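Below is one structure; the comments refer to it alone.
Here the complex is missing one protein chain, while the rest keep their positions.
After this line comes chain A, so read on.
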Amino acid sequence: MSIFQFISDFFRDSAHWHGQSGIPHRTLEHLQYSFMALGIAAGIALPVGLVTGHTGRGGNALALIATAARALPSYGLLVLMFFWLGIGLTPVMIPLVALAVPPILVNSYEAMRTVEPSPVDAARGMGMGPVAVLFQVELPVALPLILSGLRSAAIQVVSTTAIAATVSLGGLGRFVIDGLYQRNYEIVVGGATLIAGLALAMIALFWLVERLTVSPGVRGGR
């Protein structure tokens, strides 16, 4: 049986569209876990990256942390956390956040480093306060790089959230894990397709956000 046959059978089976274990509900769960992890990671990494980038201090320490965090195996961390903390959302969030922090951190740092000094000098000289300089002068110009960090993080998190299913949680990983257990490859392939589709949807989402928030003057100047 071809992989395309699996996919079309999976999506055509109306049993897969209803209830707690249906596609809509699992997708929603998957997105909930992903956005939660992304939100926590952004809450940590954005301020740190923006401040260190703005002041230009601590860049080396940042690179070290980011590299170390990237080397962490998500699945290994999950298993470790599961045995330590038991069943729950926390053991899942920790590896996902660890995965999302490095790209957000490194990109927001770099974004602030690449802001030209002369508009900042001009803004200060015109009597703009430090907060206004950050939000009205630096961030609008740094936004494309910051968004690209968030996008990489989102794609990685959405793809990796599947591991939540291995510790009895929901999400699209359920289809893959349960399918493997039941040797029902139609469900495995269907679940994998949904995860890949969601990752692509992230790219589309961030493309849209960038179109809406980045000034044409910044996009055109690159």
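Quick notes on this one:
Heads up, the rule we're going with is that a contact is a pair of C-beta atoms (placed from the backbone, for glycine too) under 8 Å apart; a residue touches a chain by one contact, two chains touch by 3 or more; residues count from 1.
The rule is short, and it goes like this: contacts and distances are computed from a predicted model.
Missing chain, UniProt name from the options "ABC-type quaternary amine transporter", "Nitrogenase iron-molybdenum cofactor biosynthesis protein NifN", "Copper-binding protein MbnP-like domain-containing protein" or "Sensor histidine kinase MtrB": "ABC-type quaternary amine transporter".
Checked against the hidden chain, the listed residues A:Ala15, A:Ala71, A:Met126 or A:Leu212 yield one contact partner: A:Met126. Residue-wise, the contact with the chain that is not shown comes from A:Ser215, picked out of A:Ser21, A:Ser168 or A:Ser215.
Where chain A meets the missing chain, the touching residues are 116, 118-129, 132, 136-137, 140-141, 214-218, 220-221.
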